[in-house]
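One protein chain is absent from this view; the other protein chains keep their places.
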Amino acid sequence: MVSFLLAAAIFILAMVALGLFRVFCGPTDVDRMMAVQLLGTGGSAVLLLLAVAVEIPAIVDVALMLALLAAFAAVTFVTSASGSPAAAEDATDSR
Amino acid sequence: MNAATLFGICGAALAGLGLFGLITNSEPLRKILAFNLLGTGTFLIFGVVARRGAAAGLGGDPVPQALVITGIVVAFSATAMAVVLLLRLFEESGKATLDPNEADGASTAEDDS
Amino acid sequence: MRLALDIFTALAVAGGAFFFLAGTVGLLRFPDTLTRLHALTKADNLGLGLVTLGLLPLVAWPLGALKLISVWLFVQLSGAIATQLIARLVRREDPQA
Partner (left out) sequence: MSMANAFDVALVALLLAIAVWVVVARAAFSAIVVFIAYGLLVAIAWVRLFAVDVALTEAAIGSGLTGMLLLGAAARLRGTTASGRCGLTLRIVAAMFCAMISLGLGAVILTPPDVVVTLAPAAMANLPPSGLGNPVAGVLFVYRAFDTLLEKVVLLLALLGVWSLTPDRLWGGVPGPQVDAGPDGMLAFLAQLLPPLGIVVAVYMTWTGADHPGGAFQGGTVLAAMWIVVIIAGLQNAPSIDQRLVRFLVVVGPAIFLGIGLAGFALADGFLSYPAGYAKPLIIVVEVALTLSIGVTLGLVALGTPQRMRRQ
């Protein structure tokens, strides 16, 4: 079971890596910012698998931190990329 | 090759890369970024020391681990200081460069190294 | 019982890994930023959910399991809103997108 979980972790890490390279090549900074989102989910999955595989439950806390900070990074990115928070909201009405 | 050695070599490579970026990038913000790479590389090497000192039923020696935590906080403080210095330089001179030919901004971002 | 739970874990984790694959394929193949964002967040969140589900029988009840589930809910919540913000930024910078 342990090697199966680790194999799954390697697989997901490989998927994250493939995604990362696509994302880093992406034409805009927004594409790159997706990398953080990718690591928020993929990294959390890898950490959860590791936590069970190596039997250190505290690793789940790191996954929790990753999830929290992926959102934090996205918020700072959006506000700093658009100049002001009000500008970030402008697009709301255009649908 | 065990995990500790592998991450140690990774840390050594990261430290070299960070140093290279610190020297060759002329943009101050990139220098600060490279300084952080250098920092994580060094911390990883220290983490290997901790991992090799695993004893008394622990996965690693807690003393180097605690020192790395302290180091991360201090590296953040230095980064924040460097960023604020850079922003002030920009506000004063309208330029964010360390090139003495362009602006007289002696050694702003180097304060963090 | 043990065997049944192990098979459940294996199936769920493998399913989760498959959705991560699907997400990455979408990321690699889709033509523009918004569709890539769509592929990334939907497939990966489902993948994480399945991985979490598969790991549930292997962690301590009930607190460990609760923490595991809360990680997933957390990623769902923050991921959904953060992706909205990013997508709106794309829309604002390029209204044609």
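Order as written gives the chain letters A, B and C; numbering starts at 1 within each chain.
Following the convention adopted for this analysis, a contact is a pair of C-beta atoms (placed from the backbone, for glycine too) under 8 Å apart; a residue touches a chain by one contact, two chains touch by 3 or more.
From a predicted model like this one, the values you see are computed outputs, not experimental measurements.
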| task | Check the whole complex and report which displayed chains the hidden chain contacts. | result | A, B, C
| said: Could you pull out which residues of chain C are in touch with the chain that's been left out? | reply: 74, 77-78, 81-82, 84-85, 88
| field | On chain A, residues whose C-beta touches the chain left out of the figure | value | 2-3, 6-7, 9-10, 13-14, 17, 20-21, 24, 29, 32-33, 35-36, 38-40, 43, 46-47, 50, 53-54, 56, 58-59, 61-62, 64-66, 68-73, 75-81, 83-86, 88-89, 92
| said: Need a quick check: the contact residues on chain B for the chain that isn't drawn. | reply: 1-21, 23-30, 32-34, 36-37, 40, 43-45, 47-48, 50-63, 65-70, 72-81, 83-88, 90-91, 94-97
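Rule of thumb we're sticking to: only the chains that are shown with their structure count from here on.
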| Two chains sharing the most C-beta contacts | A-C
| Geometric centre: closest chain by C-alpha means | A
| request: Quick one: report the Å distance separating chain B from chain C, using the average Cα coordinate of each chain. | output: 32
| request: Determine the centre-to-centre distance between chain A and chain B, using the mean Cα coordinates as centres, and give it in whole Å. | output: 23
| task | Indicate the whole-number Å distance between the mean C-alpha point of chain A and the mean C-alpha point of chain C. | result | 10
| In their complex, what parts of chain A are in touch with chain C? | 1, 4-5, 8, 11-12, 15-16, 18-19, 22-23, 26, 28, 30-31, 33-34, 37-38, 40-42, 44-45, 48-49, 52, 57, 60-61, 63-64, 67-68, 70-71, 74-75, 77-78, 81-82, 87-92, 94
| field | Residues of chain C defined as touching chain A within the complex | value | 6, 9-10, 13-14, 16-17, 20-21, 23-24, 27-28, 33, 36-37, 40-41, 44-45, 47-48, 51-52, 55, 58-60, 64, 67-68, 70-71, 74-75, 78-79, 81-83, 85-86, 88-93, 95
